[in-house]
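Below: the structure, in structure tokens.
Of the protein chains in this complex, one is absent; all others appear in place.
For clarity, chains are labelled A, B and C in written order, and residue numbers in each chain start from 1.
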Amino acid sequence: MNKDKVLALFEDANFIKKLGVKALEVEKGFMKTSLVVQPFHLQQHNFIHAAVIAALADHTAGAAATTLINDDQEVLTIEFKINFLKPAIGNTIYCESKVLRGGKTIIVAESNVYSDITGQEKLLAKAIVTLTPVTQNKLKIS
Amino acid sequence: MNKDKVLALFEDANFIKKLGVKALEVEKGFMKTSLVVQPFHLQQHNFIHAAVIAALADHTAGAAATTLINDDQEVLTIEFKINFLKPAIGNTIYCESKVLRGGKTIIVAESNVYSDITGQEKLLAKAIVTLTPVTQNKLKIS
Amino acid sequence: MNKDKVLALFEDANFIKKLGVKALEVEKGFMKTSLVVQPFHLQQHNFIHAAVIAALADHTAGAAATTLINDDQEVLTIEFKINFLKPAIGNTIYCESKVLRGGKTIIVAESNVYSDITGQEKLLAKAIVTLTPVTQNKLKIS
Partner (left out) sequence: MNKDKVLALFEDANFIKKLGVKALEVEKGFMKTSLVVQPFHLQQHNFIHAAVIAALADHTAGAAATTLINDDQEVLTIEFKINFLKPAIGNTIYCESKVLRGGKTIIVAESNVYSDITGQEKLLAKAIVTLTPVTQNKLKIS
């Protein structure tokens, strides 16, 4: 596992930096991240926007998948599905992603998004993310 | 249909304003939006981040669903699934969402995200979004 | 919890009887089932057909959800998503479903389908199922 490459995903992806997602832990097939909630993350009822939670779930899954690929590869998200289990509130939210299936063409990861609200961990959302490894030289935008 | 209420979804949701999503057309059961792509929307390979596309697909579906509910209701996303069909590039991306099933407790909408790249509309992603109407007084954060 | 009502789901659903799905354990918010694999369950490469696994995942989730509803209610599946993690072989397959979110209008359950192959439990598939409780008198076919 190339840990620096995984951590770079949180520095080199503009959108993830803008959101403020932080890498907390990385292991082979596993990633944990956090996000300190700011006003711009909210929707019209002052809950955290579903799309912010989806972004956290997707990107963390991508990082977990990246722990399993070759040095000259990156992963792309093919698809994901996310269920929102509670209206999302909290000062900080966390995401843990683990790989359910690692393969040469298909990687499947599960992401669980938790809130720290009232000191009790609460499952806000669960996502299943399907990704594919791609060699870096196919990722050039011409 | 309360058009002002639907359009307010694009003014009152901080995260959607931050992203820069614009309302283009609204009809009963239908919504069209656009997003001018900016550097902060990108991921590490300079494609538009999957989560940006998911945000557009989710929020536009929410607006399409909002055209069908009572005045004292709002919609919440229960879940969505999105498939990314092409690496996403373009100056402006568009989303069209139409309601497939409108009901008192469950609304299902389909979102198609298109790029304007090379002057040819291209389907970048397709999402199916399940939402539920909630009366506004249940949406207070205590 | 009305255990008889839950178990009746495995007697009264023709399709589930035809498949041969058996109820093994039922608890509040949880259901475990099994299926002895027969030749008619297979697809063209002699793997268990993806749709058989989906049927097991969906129906078991429905039973888990049924443990949480009122006596005059039944559940209907709104949607599900299933990832197939391995080509499916085995003499008997099992499904465990647990409810992630129980509510008056929306119930979300997770189903894990396992194989007994080579004496080692193996995760074949994972599904997330969204259901809604419906009062029985709305379920009459006129």
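As a convention for this text, a residue touches a chain if its C-beta (ideal position, glycine included) is under 8 Å from a C-beta of that chain, and two chains touch if they have at least 3 such contacts.
Fair warning: this is a prediction, and the values are worked out from it, not measured in the lab.
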Visible chains in contact with the missing one: A, B, C
Hidden-chain contact residue, picked from the options B:V26, B:L76 or B:I128: B:I128
For subunit C, the residues touching the chain missing from this view: 8-9, 12-16, 18, 39-47, 49-52, 54-55, 58-59, 74, 76-84, 87, 89, 139, 141
Touching residues (missing chain, whole complex) on subunit A: 78-79, 81, 105-106, 108, 128, 130, 132
Touching residues (missing chain, whole complex) on subunit B: 81, 83, 85-86, 100-101, 108, 110, 123, 126, 128, 130
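What we mean here is this: only the chains that are shown with their structure count from here on.
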Whole-Å separation of chain centres (CA-atom averages), subunit B against subunit C: 32
Numbers and ranges of subunit C residues touching at least 2 other chains: 81, 108, 128, 130
